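Presenting chain A:
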Amino acid sequence: MSYDLSPQVIEQRRLAYDELTRRYGQREATRYEEATIGVQHEENFHYRPLWNPAIEIYDPSMTRLKLADWYSFLDPRQFYYGPYNQARNKSMENLDSQLAYANERAMLDKIAGDWRNIFLSYLLPLRHYEYGGTTVMTYVARFAYGTSIEQCASFNAFDKTGNSQIITKFALMLPNADQLLEEGKRRWMEAPHLQPLRSLVEHTWLITDWAEAIFVQNLLLDPLLYTLLYQEFDRVALENGALAVTFIHKYMNDWLKDNSRWTTALVEAFLNDDQHGEANRQAIQQMLDGWRPKVEESLRPLGVIFEMPQVKGNFEASWQQATQNLDHHLERLGLNVATEMPATNKMPATLAG
Partner candidate 1 sequence: MARKLGLRETYAAMTRGVNWTPSYVKEEEAFPYHQFEGIKIHDWDKWEDPFRMTVDNYWKYQSEKDRRLYAVLDSFSQNQGHLNISDGRYLNAIKLFLQGVTPLEYMAHRHFMFIARYMPGPGTRMAALCQSIDELRHTQIEIHSMSPYNKYYSGFHSMRKMHDRVWYLSVPKSYFDDAVTAGPFEFLTAISFSFEYLLTNLLFVPFMSGAAYNGDLPTTTFGFSAQSDESRHMTLGLQVIKFLLEQDEANVPIVQRWLDKWFWRGYRLNSLVAAMMDYMLPKKVMSWKEAFELYFEQQMLDGLFPDLARYGIKPPMGVEQAIKEKEKISHETYWALYNFGFAAAFNTWIPTNSELDWMTEKYPATFDRYYRPRYEKAQKIVDENGRFFMLGLPQLCQVCQIPMIFTEPDDPGKICFRSSTYKAEKYHFCSDGCKQIFDWEPEKYVQSWLPVHEIYKGNCGGPSVPEVLDWYGIQPGDNGEYQGSVDQLNWASWHKDFAPV
Partner candidate 2 sequence: MSASTVEGHIAKERFIGVDLQDHEEARGIVKAIVRDNPEAKVSQIPGVIKVTCHHQLQINRATVEQELRHEWDTQEFNMSIISYIGDIQEWDDDHILVKWSTD
């Protein structure tokens, strides 16, 4: 059957789902709002988890931070599944065409021989670092309270696996990829300059406060590591003619920029909460003060990587840049920057072998 499209209009009975009209009044809702707000179950859970009877299936006590309204945080990117996938697919298509170009122009063959060893000292082991980040974010995605927060963590978890696979993809373009992957993992497990980092990553798996887990990874660890390697060391790579890998660096950098948007908004939501803002501030400050020295100590040994190319990088200057960026970001959020920094003249760890 088809219908005459006469100008007659059927009046809508509702503009949006109740969850949204209760919150925003009588107006149409966006697809992000429909897909996100109030979607998580809230009450009348039937059974306690066998694996942890102390908690409910979704339990606001899984972080020591509080929000009077858990949906006061909304993703500034307005990502629900659809736009998230579109955005990532687009970045991936870009990267793929850049890598195809690099392949065509035999850029990878032109990378000087010592770069194989350099990749083995940072990029290849970092596929494991990224995978470790998935472990943290899957925890957050399961235990964070409210769909708006866990949804961001879910995409973040998937992205981390994506980042790990992107590094693998790059490795597969190089000769003797199997060997590279194997040796990369050996270095992640054994190379002295990476052990403090691996130790830190493993310790982040044990964080039970999901908000703390987000802040350690997304406010401290990722920003410092990405700035050091994918921004600062990227310049070193360029100066040394390792053009192809800079496409990977750029992808990672762009990803970090995008990913930090939701974390920044989350911190703001916690700090701006009328009821709990001040308590949240103190708790967040405590988390950051506790973790920042450990995070910095775990990253300083990466300085050896800057010594490896023919045209060496200036690690100390890069380190200053990375920590300054971090300080500025935290200050902009209205958080204090830790006054006692770990000594910057620490001996660099021995070179990977």
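On the choice of candidates, all candidates are chains of the complex that A comes from, given by their letters.
Just so it is clear, contacts are C-beta pairs under 8 Å (C-beta built on N, C-alpha and C of every residue); 3 or more make two chains touch, one makes a residue touch a chain; residues count from 1.
A quick note: this is a predicted structure, and the numbers were derived from the prediction, not measured.
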{"item": "In-complex contact partner of chain A, selected from candidates 1 or 2", "value": "1"}
{"item": "Contacting residues of chain A [partner candidate 1, same complex]", "value": "1-6, 8, 10, 12-19, 31, 34-35, 38-51, 57-58, 80-82, 85-86, 88-89, 92, 96, 103, 106, 108-109, 127-128, 131, 134-135, 138-139, 141-142, 147, 150-151, 154-155, 157-158, 161-162, 164-166, 168-169, 171-175, 177-178, 181-182, 185, 188-189, 198-199, 202-203, 205-206"}
